[in-house]
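Just one protein chain is left out here, and the rest sit where they should.
Right, chain A next:
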Amino acid sequence: MIYKIISKAEFKRFIDALVRSNSSFGPRMVDTDSRGEAVYQFQPVSSVDEIAFDYTRTASSAKHFFLPFRQELSRFHFHDDDWDQKVSYEADPVVLFGLRACDISALNILDDVLLNGHFPSAYYLAKRKNTFVIGMDHLPLPDCFCKSMNHHTVPTGFNLFCSDIGDEYYLAINSSKAFNFLREFETRDPQYDENCRLAERRKLISSSFRTEIDVTGLPAILDIEFDSPVWKKWGDKCLSCGTCAMVCPTCYCYSVEESFESDLQSSSRQKRLYSCNLVDFAAVAGGHNFRPKNGDRLKYRYYHQHRGFAENANQQICVGCNRCGKACLAGINPKDVINDLRLEKDTCTTSVSSSPARS
């Protein structure tokens, strides 16, 4: 890692040059909600003026730049009595500006699952390698709980990360590409004063969290609370609409569909991001549904998020952005569900008798 200091004005010139000459996406205000709050999304940008540098959080994560909502995996062509298959991993280079530390952590988690596992995904790799990721730190929003998940800072997974230290940005340069791009712009090595300001900035971020979730021992609690009434309670509220998984930066579950083209001479296999909350997520051939109840499906989403599956070495994959909680129309959010589980656990331990009764 190389560290540099750049003035905010110079940084904007750099970003402007970058986004003008590349297919680029950054946070833009798309709406104002009924409470008067701005709604942001990662959208195409062609000049620095279009970027909302002071954005809060995008309603949807940056996941779909790497795992598109719908993606063609292969295409088949039929001819005579034979057929051939075409698979393409091509990805156009993209600049993605303004990701938060938790968003980049989410990419690192996806790397773990999709690149470091037994079956690496070439589709994901192509997009990951061809995306130039620029991170930006920010002061936590009232409902951010990434600190609880230890994702409020990120050491890797980006090309460039900028920390706001007043009139300047403290840049962490993590790729030769970023270093070479920056050569044409005026930067300097950080001095003692800037290092202090970076430390202060990090301290300020770290001390500004207003939402905390106690996740210590959570995987074990989830195992113990498999049959907890908490799942029915929250499941009864769930609309099974899949919104949580769609906006989540780490939910990567998908379905695969194969379909003929109208000429019946070709067909395609497509992957679609799916959600374990959707009614037919666990439906199989013959019509049996392994998870017919809302509560069961909700439970498995929490299991995947907070207990982890084997493919991710049983690590929690939630990064604490609370996009799911913000987007959920039914008011289901990780903080309340997990606190409920802990409460359930506490009640159990205090009410259970300490030793078997004598007969």
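Please note the rule applied: a residue touches a chain if its C-beta (ideal position, glycine included) is under 8 Å from a C-beta of that chain, and two chains touch if they have at least 3 such contacts; residues count from 1.
We take it that contacts and distances are computed from a predicted model.
A single chain of the complex does not appear, and UniProt lists its protein name as "NADH ubiquinone oxidoreductase, 20 kDa subunit", one of "Sulfate transport system ATP-binding protein", "histidine kinase", "NADH ubiquinone oxidoreductase, 20 kDa subunit" or "ABC transporter domain-containing protein".
Across the entire complex, the residue among A:20, A:70, A:86 or A:129 in touch with the chain not shown is A:70.
Residue A:236 is the one among A:212, A:236 or A:336 that touches the chain missing from this view. Of A:2, A:17, A:59 or A:126, it is A:59 that touches the chain left out of the display.
Between the chain not shown and the residues A:89, A:260, A:290 or A:309, the one that touches is A:260. What chain A contributes to its contact with the hidden chain is residues 30-31, 33-34, 39, 41, 43, 59-60, 64, 69-70, 78, 81, 83, 236-243, 246-247, 259-264, 273, 275, 278-280, 292, 294, 327, 329-331.
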